[in-house]
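Here the structure comes first, spelled out in structure tokens, and everything after it is commentary.
One chain of protein is taken out of this complex; the other chains stay put.
Letters are used for the chains, namely A and B, taken in the order the chains are written, and counting of residues starts over at 1 for each.
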Amino acid sequence: MKITPADLEAIRGRMEPLLAPRSDHREDAGRGKRLDLLVCAGTGCVSNNSLKVKTALEKELEKHQLQDDIRVITTGCNGFCANGPIVVVKPDDIFYQLLTEEDVPHLVEEHFLKGRPVERLMYRLAENDAPIPRMREIPFFGKQQLIALANRGLVDPENIDEYIGLGGYRALAKALTGMTPEAVIQEIKASGLRGRGGAGFPTGRKWEFCRNAPGEEKYIICNADEGDPGAFMDRSIVESDPHALLEGMLIGARAIGARHGFIYIRGEYPLALERLTQAIEQAHDYGLLGEDILGTGFSFEITVSKGAGAFVCGEETSLIGSLEGKLPEPRVRPPFPAQSGYMGKPTNINNVETWANVPHIINRGAAWFSSIGTESSKGTKVFSLVGKVVNTGLVEVPMGISMREIVFDIGGGIPDGKKFKAVQTGGPSGGCIPESLLDTPVDYESLAQAGSIMGSGGMIVMDENNCMVEVARYFVSFTQEESCGKCSPCREGTWHMKNILTDITEGKGREGDLELLEKMGRLIKDTALCGLGNTAPNPVLTTIRYFREEYEAHIRDKRCPAGVCKALIRYLIDPEKCTGCQACFKNCPVNCIAGERKKVHVIDQSRCIKCGMCHSVCNFDAVRIE
Amino acid sequence: MEQAEKIQSIVERYSSGKSSLIAVMQDVAQEFGYLPEEVLQDVARRIEVPISTFYSLATFYKSFRLEPIGRKHVCVCVGTACHVRGAERVVDTLERELQIRAGETTKDGNYTLETVNCLGACALGPLVTVNGEYFGKIDQKKTARLLKQLRSQVEADGGEAGAADGGAS
Partner (left out) sequence: MARITIDGKSLEFGEELTVLEAARGLKIKIPTLCYNEYMTPYGGCRICLVEAAAGAAPDRRRLIAACSAPAEDGMVVVTDSQRVLEARRFIAELLLSRCPDSEAIRTMAREMGVEPGSQNLDAVGHYLLERAPERRETNCILCGLCVRVCQQIPQRFALSFKDRGIVRTVTPPFEKAAEACVGCGSCAYVCPTRTITVEEAG
């Protein structure tokens, strides 16, 4: 049934009472009114059995005849995956985490029948174990500012009516009926939106280049390849709010003059792919995709392509090559895709998050968007804050916020009382920010000055037990494995860098190796064909810049201060702490631990393979690494 | 359905020729478990694209296999977030226990071990998937337990039991 803008408003009106509990403006919360239980069904929570929790909730509510007053809705990724399964009770905004099926009967009885929210299932602050009932009071959530992720955890991504009910496709209607394509581009330009995929190129200008390129046949592409390891922003957007992406692309297509678009999504994201496919189908059913959209004569189709496991496909010319059925090898630019892209036609590629910002800018205006952030970096950015941090998950914050605030106020700092060491931004193309630079504002220019890049948003926090030399080796191994092999500097150069770093982690480093790595790194950056090669040396160069002493310990003293590099550490059993429980003895894969029950155990260093199993199984902290 | 029919139905799904080569191969892999040579040759003939094109694409992308996959497809995520939490140790443990390197399949055809560059479930790291099922927050202790579970499943399914039969194929 093809809808008109008037139909959109009608759907909105129809959905309003249904969505009322989730609206921010309701003051008369609770008091016997309807409740919505928002069960997170993102990849993380689903693999932690959130769907079983959902079923249990539905059954239990039915048992108590509550199903008419309390609805159970599945939403997309809340971005707080380590604490899943998550259920948010609206309109009270009560946040429950780590739920199991077994918790459900008690929860239903206490909270929904007796009106007593269950503290045991709430989020607790690490310092004082105090429960925080309301989601917006949990620092992780409260300090975020959601634009691209505005609907996450609120909307059922599998129901287009909910998206419309929350204001969705209003921007599209405005762009199609109330604005010219040029006006749309001006608005995006004025907003200051920059590419969120990593390069940070001004989006409005990019659209303009494509619009102005000669030729009638144009294409737009959404890069959902999200290859940076440790980053899952795009996965989350697609899983929790796929229509935001579609709406952004529709508006962009109209502005640029494209009739066909591609979404290139990583093969490793099956759930996101499923939600996306379903959203496209539903949009089609309403005539929001296809011919004569909203009766305006504008037509647009989307094809979804699934990646097959190649990081280089995140590079725009490789991505285009892949869509053309060729080997995804980067191409020389110029010509840029805006002039000659897919099948030689003008093509505009943007990242998922960039597209998702577009409807908001059209709805609320460029002035509003550019009031957030800094002079050069407007708006917000979604980061995946992961690694050695208490609150791991997705955070959307205004540009310009300090790294310290993200890691400590929102992230809750480093767990287990460990000390912060560095935070890596920009994935394998980026660099690490040490403690001395924690007050660096997070924006494109400041991060570049510190030697790193914004990248797609991965933020990996490391503590004193991470070895920065090993981290550098890891990143170069990654880019080396993902190198397409076309150009000699990347193919050969990263392999050599990996070998040199591996040697250093094995105690075979030599005096002068740091200068060698720095020189080779600069040469590779200068001569490689594409962004993968150009940036591959960055993690090495920044770790040498900020952690030179750590490298020198490996090279000169054959020592790994963080206790990580296997060849340079030993596992020792502390005779004071060993209780003779035999756990290590039983689990040692090479049987190199000697000891009888209740007697101190000893590791035979000559046969120890440094697998770390003993350290892992010991419950008495008796295995030391030195 | 006969093999030829299966192949034809896959080919017919995609009308846009060259730009669907990856999608065609993904469907073939879905249907046959991997990319058998004679199937690719057949597809190449039907779509009228040189077999060398398929071959270069099939060997370029990590997710395509030209050899059959083991009963248990064990993938360890080695993305950065999982890595800083010790994913390498998990890989080491699995390589040692199964007696194969990542990327290989055991001789008995029971296990294929792979590393994957980020499944996007970073907050659950380290992460292992077995035939698509996610096992999060895994460490060496849990890996040992998971292996035990898998071994008894394989035995129950009639596969050869134990690490003694491991080793790369």
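The rule is simple: a contact is a pair of C-beta atoms (placed from the backbone, for glycine too) under 8 Å apart; a residue touches a chain by one contact, two chains touch by 3 or more.
Because the structure is predicted, anything quoted here is derived from the model rather than measured.
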Chains shown that the absent chain touches, full complex: A, B
Selected from A:203, A:446 or A:483 as touching the chain missing from the view: A:483
Sole residue of A:59, A:189 or A:496 that reaches the chain not shown, by the stated touch rule: A:496
Contact residue for the chain not shown (choose from A:46, A:89, A:220 or A:520): A:520
Hidden partner interface residues of subunit B, rising order: 37, 50-56, 59-60
Sites on subunit A contacted by the missing partner chain, in the whole complex: 310, 312, 327, 331-332, 334-335, 480-489, 491-493, 495-496, 499-500, 512, 515-516, 519-520, 523, 526-529
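The rule is simple: only the chains that are shown with their structure count from here on.
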Mean-CA-position distance for subunit B and subunit A (Å): 24
Of all residues in subunit B, those that touch subunit A in their complex: 17-23, 25-26, 49, 53, 56-57, 60-64, 78-86, 89, 92-93, 96-97, 116-125, 132-134, 136-137, 139-141, 144
Interfacial residue positions of subunit A with respect to subunit B in the complex: 43-44, 47-48, 80-82, 226-232, 235, 266-270, 272, 305-311, 322-325, 327-328, 384, 386-388, 392-393, 424, 427, 458, 460, 462, 466, 471, 474-475, 478, 481-482, 484, 587, 589, 611-613, 616-617
